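The structure under discussion is supplied below as structure tokens; questions concerning it will follow.
Some chains have been omitted; the remaining ones sit where they do in the full complex.
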């Protein structure tokens, strides 16, 4: 089946599915997103771009930004990074405070909040102007310099960050946060507030499908060895405590965000992004997971 | 680099590495295994067999048998199987009793002991003579009908099965074990006591690399959809609480056993088995993990 035809098939299937998910509402700005939005963008190494629906409308990338932050940190540091954050799935529905205590302030992986906060702390220590550097990095890998943050989401999220402040204080008590808590929290929330479209995310994620090279000009952004590691972490840790289910149904390394986005890659083949705001009870886009499961089934291409 | 050359390179690297691991000693029969044994067998879809060292000597496959048991159960039942056992990584160093309690007797996945005990219980309910059926299945996928169990290991393990009996009783109190505890325990320990060589395991695992088909005669043993699911579970749950580390370093779906074996597959490419008895602190073969990491690095072929 040809790719655009597959996307159209998925679109037609989706039209008859009633989502039972709920749009994230823990901050008012996210709750405003229109329930019915749906976008999908597939970017194949060999055959280019395919899209569906609202694929060029920007949305809050939220936790998908954790992949970019990890990438940036791995480009600055080598494996010593993993002394401060582990690479194991958390597997814990009771969230990370518990494991943080047992494991002396070392988060399970860079894609749970605690781990991403440590990555933020590392970037702050390494960079002069972390916010500017982070946006520059995204501009660089997408070739699009007008990507930025939604300042209302940024401000809104700052008001509801007690749990993240709790994680930071706990890790600081174990010595695993080096900078001021307010500064780390501010930078972390900044990253989450970035807005990108499905198309822009697929272009950004193409480097993980393409051995670390920016496809537009073949520039090596990250070494193949490090890309392999990031993909492995996405595979085992990219979907909170639904990593197994996603692996089982979809079979691609990827990362979701509470904004309703999921970006995933098939190494050597393609990058793909879907966006649909209603989330399932585990916090992942309900229709997004459906669409990706159908994609790997209809193409017959998953990593497994 | 040609495959045999890669294996030889790994062999030469290993000769200068001093393992710090420890042979499993919780039952006397396992503790007797010679520390220095090392075997490796690579079976490529396109180019056939490559091997190293003690690759044709049989050893106790232990938990690698959990993959065969899951396969057999999935060939008998469809997704209703996953109402009785989940597919998420356990992520818990404190072992499964804790999660079993929180999650009302539903084990996290089929590759932790609790989950494999549920699979055993299912097979007992479904099959007339589960032990014979299980051996027959292995004979069938390997084409080798003299594979059997080590009865000393079987008897020895029965004497030290209090923790597994504890898991079974707890799950029975939640109604998730249907048969007599003694019978389930007996069948479970039987599976673990099977002995196979690296070569035999690679032949058996080839079906997971080959879309569910037995390569010798192209017979479809399991549907591609179910094979994809099993590979996904191996990827996220195959290495106890080191699944992330294995994924990160090696990047292949696989399963380890405390006998020192690891079997893994690269879908569409190859099946590979290594055997080296000394285990790292997380219970996985230390040199086995090293050898597989070098294999995917030197071939440049991992799923990521």
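Note that the chains take the letters A and B in the order they are written out, and that residue 1 is the start of every chain.
Quick note on the criterion: a contact is a pair of C-beta atoms (placed from the backbone, for glycine too) under 8 Å apart; a residue touches a chain by one contact, two chains touch by 3 or more.
Because the structure is predicted, anything quoted here is derived from the model rather than measured.
Here 2 of the identical protein chains are placed; the entire complex in the file holds 4 of them.
We take it that only the chains that are shown with their structure count from here on.
Each chain gets one centre point, the mean of its Cα atoms, and the points for chain A and chain B are 31 Å apart. Here chain B touches chain A in the complex through residues 86-94, 99, 102, 108-109, 224-225, 227-229, 231-233, 235-237, 241-245, 247-248, 251, 253, 267, 297, 300, 302-304, going by the rule given at the top.
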